[in-house]
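For this depiction, one protein chain was excluded, whereas all remaining protein chains were kept in their positions.
Right, subunit A next:
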């Protein structure tokens, strides 16, 4: 493996604590992150448009493991907190989701770099 690139967003320390050097595991979960998160982001947008907030919460819940494995909890935890949506108006919800989307898109780009580095 080449020297690891520096990342601004993703933090691989949890993933590496679990992998204990098992690169196959790292490749699998990184690939899943890259593949699944864009689908989740589309779902978030769709459910927001439909005002289907129960499904929006479920999608956020489903994203949680992907977020954690890439060490994004620090950046996103308060936006992933379902309870925080209860009293939020639509504008605030949209802002939270836009933030999640921005972070996730940048994180996907970094995850791709890491995957390339894994070979």
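Going forward, contacts are C-beta pairs under 8 Å (C-beta built on N, C-alpha and C of every residue); 3 or more make two chains touch, one makes a residue touch a chain; residues count from 1.
Heads up, the rule we're going with is that contacts and distances are computed from a predicted model.
If you look up the hidden chain in UniProt, what protein name do you find among "TIGR03915 family putative DNA repair protein", "Response regulator transcription factor", "ABC transporter permease" or "3-isopropylmalate dehydratase"?
Of the names offered in "TIGR03915 family putative DNA repair protein", "Response regulator transcription factor", "ABC transporter permease" or "3-isopropylmalate dehydratase", the one UniProt assigns to the missing chain is "Response regulator transcription factor".
Just checking the interface: what residues of subunit A touch the absent partner chain?
14, 17-20, 22, 25, 28-29, 32-33, 36, 58, 61-62, 64-66, 68-69, 73, 82
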